[in-house]
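Note that one protein chain of the assembly has been removed; the remaining protein chains are unaltered in position.
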Amino acid sequence: MSATQQDVRFVQGNEACVRGALYAGLRFFAGYPITPSTEIAEHLAENLPKVGGTFVQMEDEIASMCAVCGASLAGSKSMTATSGPGFSLKQEAIGYAAMAEIPCVVVDVQRAGPSTGLATKVAQADVNQARWGTHGEHSIVTLTASTVQDMFAVTVEAFNIAEAYRTPVILLFDEVMGHMRERLVIPPAGELPVTERLRTAVKPGVNYHPYLPREDGRLPMSDYGDIHRYHVTGLYHDIWGFPTEQPEQVNKLVHHLVDKIEGRVHELARWKEFYLEDAENVLISYGSAARSARHLVETRRQKGHRVGLLELQTIWPFPKDLVREKTANAKNVFVVEMNMGQVMAQVKQAVDNPDHVYLVNRVDGTLVTPTDIGNVMRVIEGKGV
Amino acid sequence: MAFRDLIRERFFPHIWCPGCGHGTVLNSLLHVVDKMGLDPTSMCMVSGIGCSARISGYVNFHTMHTMHGRALPCATGIKLAKPQLNMIVPMGDGDAMAIGGNHFIHACRRNIDMTAIVLNNRIYGMTGGQYSPLSGRGVLATTAPYRSIDDDFDAVALAQGAGATFVARTTAFHVKELSKILTKAIQHKGFSVVEVMVQCPTYFGRKNKMGGAVQLLEYYRDNTAPLGSKKLEENQNLIPRGIFVERERPEYCEEYQNVIALAEGKE
Partner (left out) sequence: MERYRFLLSGSGGQGVITMAILLAETAALEENLTAVQSQSYGPEARGGATRSDVIISDSEIFFPKVLQPNILVALTEEASSKYLPLIRPGGLCLYDCDLVKPNPRVDAEQIGIPMYKNVLAKLGKAVAFNICVLGALTTLTGIVKLSSLEKVVERRFAKAHFASNQEALRLGEELAQPYMAQV
């Protein structure tokens, strides 16, 4: 720590995520070693027991995600972290958490795939997997960040959303963000809001219905081990948590699972914007790719070009209205990402003129560069490369 | 304690077929919990998927009906977060030994304090009678119409080899023995495995022309013998029953308390 009173550190993005999780009250982590997310497990193995929390290295990614579900039901704020193939393995229990409405945070430090792909190289190709990786109809929240400081902040936010809406939240980072070091200022406790779990006020001896929403739609929880004993299942269930195949109840639950998130798009949208007011060319990006986009925007603005950046920190639920509004006056929209256009497809659906949406990508395991972006823009502007 | 407080009457009747052995295990378990005077709010049952997994719906404990094969890692998360809970983890043979096989051996190795009950009916019942890793060579099943060529696991030997500190086997016929063993398993500090051979008249019995529930129970009576018995000594083909392993080894949650103490001392 530096001489000042502030807690200032020079750390990797992965450690910033750990610090954010601890700030938010993480008390249980289960994981399995996998590059490029392993540092998260290593830092938590050291730091969780210091606050009386539990770190466990499970036998595989499946078990890690299951243990997270269990620990969360027992009352602990819980998280796991993974990359690439591990994210695929976790999908089964992510679906369970979505169905049983278990608050938890899943970090995916993206690397190039499919399969083992490039274990140590960057990609952003898990965007759609974050949304649709597990089977069946559901919705999910996915956040991302482009600085070490923001990784801290969105991690805190991820726990807040998970606890408030009883949902798994995916933190979709990438290799570049996970491994790069930058200055991190950890705010004093209380400066950033931390949402605590809503627990039931139902008294002993009175029936507690774990899946009966309150007026405001929220479901108060009861920790395993407390007075209320109830059932949790991955099957469609009634207000008691007991399996049901009643079409009416099944239908109601599907809508509840989707609406509780899709109905809060505006509330959940986090973004940053730079020079959008008069921008003719709007870049849309996220994660490490947004750093390259910002670099280009700053350099071009110095030359008087009317170019701006919309950096998305919430990817799911996709903030359609926001994208539409922010690009309303743009001649061209360039989506900068390291995949074959996963966010671009969403942007095309959001805007009035999808023909003016272009993809600037890189899928070779290296960070997309400002030059890559500039080249595509020149071509579209009719200036050649 | 009101015995009725241990079950969720509103969820009965149960889904099991007439003659199924799972009810016998449920009955025995409830009597054991009652007799031991365990506070139901201290009880947590975690199950996977399959016929056996439905037990968790009927007991009035903290219950989690999870995914196929995943009961043990889910239970591990609960236990580590709330070590004071008494964990009971019923699993089917496919649940525990096939899709959950890796979780099973690692739970044994960790020696985390919980009681795993393997309800071994040698068949996948919920999906309609496919062979399992405990069916054994020569068994008929919907996925083994020409008889199974797969050798089976010995669940007891597997648990023993993987490091479980309490390992026992009994059957749905031997109900008194079952209760005695379950009592000891729950009392045991560490990872306990109890294999209970249960009858599935609907699929296993019918497919293999072994008769209904009564005939299958008679089969367990006639083809098993207690460990150390003369009967077993005289006939090596009988399946041994009883407690195979009962030993002490550091328990995982207690060990983690030591990690916390070390970590807290460090800063």
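Order of writing sets the labels: A and B. Residues in every chain begin at 1.
Going forward, a residue touches a chain if its C-beta (ideal position, glycine included) is under 8 Å from a C-beta of that chain, and two chains touch if they have at least 3 such contacts.
Predicted, not measured: the structure shown is a model, and the values here were computed from it.
Contacts of the undisplayed chain with the visible chains, over the whole complex, involve A. Touching the chain that is not shown, out of A:His179, A:Arg197 or A:Lys348: A:His179 (per the contact rule at the top). When the full complex is taken into account, the listed residue touching the unshown chain is A:Ser288, out of A:Gln129, A:Thr244 or A:Ser288.
In the full complex, chain A touches the omitted chain through residues 2, 8-10, 35-36, 119-121, 175-176, 179-183, 288, 291-292, 294-295, 298, 367, 369-370.
The rule is short, and it goes like this: only the chains that are shown with their structure count from here on.
The geometric centre of chain A is 38 Å away from that of chain B, both derived from CA atoms.
Those residues of chain A that touch chain B in the shared complex are 27-28, 30, 46-47, 49-50, 52, 54, 56, 58-60, 62-64, 66-76, 78, 92-93, 96, 223-227, 229-235, 240, 242-243.
Interface of chain B with chain A (complex): residues 8, 10-11, 40-42, 44, 46, 56-57, 60-67, 70, 72-82, 84-85, 102-103, 106, 256, 259-260, 262-264, 266-267.
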